[in-house]
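Starting off with a structure, shown below.
Removed from the display is one protein chain of the complex; every other protein chain stays in position.
Here the chain labels run A and B in written order, and each chain numbers its own residues starting at 1.
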Amino acid sequence: MLAILLKDYLIELRTKETLAALLTLGVLTLLVLSFAFDPTSELRPLAAPGTLWAAVVFSGVLAVNRSFLAERDNACLQGLLLCPIDRGTIYLAKAAANFLFMLAAQVVLLPLFMVFFNLTPSGALFRVCLVLVLGILGFAAAGTLFAAMSVRTRAREVMLPLLLLPIVMPVLIGGVVASGAVLAGKGLGEVQQWMQLLVVYDVVLLVVGWLAFEYAVEE
Amino acid sequence: MHEAAIRAEQLTRRFGVVAALNAVDLTVLTGEAVAIFGPNGAGKTTLLRVCGTLLRPSAGRVHLFGEDLRGAGAAVRRRLGVLSHQSFLYPDLTPTENLEFYARMYRVDAARVAELIDRTGLAGWAHRPVRTLSRGLEQRCALARALLHHPDLLLLDEPFSGLDVEAVQQIETLLGEERRRGVTMMLTTHDVERGAALCERALVLARGQLRWDGPSADLSRERVEGLFQIRRAG
Partner (left out) sequence: MSDDESIRSTGFRHIANDVLPMVVLAAMIAALWAVFLYVPSEADQGVVQRIFYFHLPPAIGTFVMIFLVAIASAVYLWRGGVFWDRLAQASAEVGLLFCSIVLTVGPIWAKPIWGTWWTWDARLTTTLILWMIYVAYLVVRAWAPSREQGARYAAILGIVGAIDVPIVQRSVYWWRTIHPAVLVTREGGHGLQDPRMQFTLILCFIAFFLLGAWLLWVRLESGRVHDEAEALRMRLADAR
């Protein structure tokens, strides 16, 4: 499993395509939504968590799609399937890679987000990071499974969001509410039920993905 | 005792309505080398892919080294080496990196990678992305990938197509060496002479069915083409 992770990391190092896609769409979404909501209005802070998570979701769809598009060249996915390892392990490795890439993108996106919304680094931000980690994990788990499927269908750019977004709603809702509460100064204890929701979602999706992946990739 | 490396019983594989393979019965013994000829669309690639665990039969069974592929786990894939139209190589990585990756996946020593790079004559290009290699070099690298883990069964889909003379000779040498080690081999090709030279047994596949099965020495180009034309009575 580590081998696959390492391989994806190496490819990324070479081509930087996934990070480029993640950052481009992430930054653009942040920008657009920042302007969409009146910068001078007092209600601005309310838009903050939504903007952040919209950026995560839109850039995430691209990243997760790319992770399987890349495997189509030279039928590398089949090369992987020929190896003597479990299909489920391939899934976990791919999901982990997507998770790490999305997290890495946050290194750029989060500071930008803070700048746009005039937030100062504090304990709250650390808690936001925690929410981000849980949410992105769930997104990566669902996204990896559905990306593997949608990459084979017609109109694949459309297929993935269509399949993924309804499924990923709990992450969006949980992420936005928890981030919002935390940014407003609440402690982790108060958002506990949301964190639990995210954890449950993550576990369920990872297990289902691990079991279902082989059906998603065989011909 | 010759165990059957491949045993296909009434193997059928459909794509939609069309049967690419139709009730094929086939036994390949360990150590044999079989060349499969047939017109385009005959089902040669499909046969190889089913035996390579990449496709599941629509009906019938396939056994590899005695194990039914239906319930087979990862272990049987360890004994398989597959070379296909597509190289299974990541275009942005170098041959070395590609082979090292697959070596880790198959739990093979790193030294083996170096050895294969030498044997396939890739040494000069081992540090350039696969994207930049010519088809002949890429094919050699793909073969190296297939041989990494000392497979007992080699499945090769048109290994010589689109290659220049030097590349073809390289591959022939490599395959000859593997044969001497007792590896079972099944390959498809349009090149009747070369296929017959490499393999002692030949099959002719047309429209998903086996038309001919016998020593390759008995086969000539004209005969093969004649077999392509045969239509089923009624």
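One rule holds for everything that comes next: contacts are C-beta pairs under 8 Å (C-beta built on N, C-alpha and C of every residue); 3 or more make two chains touch, one makes a residue touch a chain.
On a predicted model such as this, the values are computed, not experimentally measured, just so you know.
When the missing chain is restored to the complex, the residue among A:Leu30, A:Leu110 or A:Ala216 that touches it is A:Ala216. Touching the missing chain, out of A:Leu13, A:Val115 or A:Val208, is residue A:Val208. Although one chain is not shown, part of subunit A still touches it, namely residues 142, 145-146, 149-150, 152-155, 159, 162-163, 165-167, 169-170, 173-174, 177, 193-194, 197, 200-201, 204-205, 208, 212, 215-216, 218-219. What subunit B contributes to its contact with the hidden chain is residues 14-19, 22, 232.
Rule of thumb we're sticking to: only the chains that are shown with their structure count from here on.
Rounded to whole angstrom units, the spacing between the C-alpha centres of subunit A and subunit B is 39. Against subunit B, the residues of subunit A that register as touching in their complex are 2-4, 6-7, 10-11, 14-15, 70, 73-76, 78-86, 218-219. In the complex of the two chains, the subunit B residues touching subunit A come out as 52-56, 74-75, 77-78, 80, 82, 84, 86-93, 97, 101-102, 104-106, 129-130, 145.
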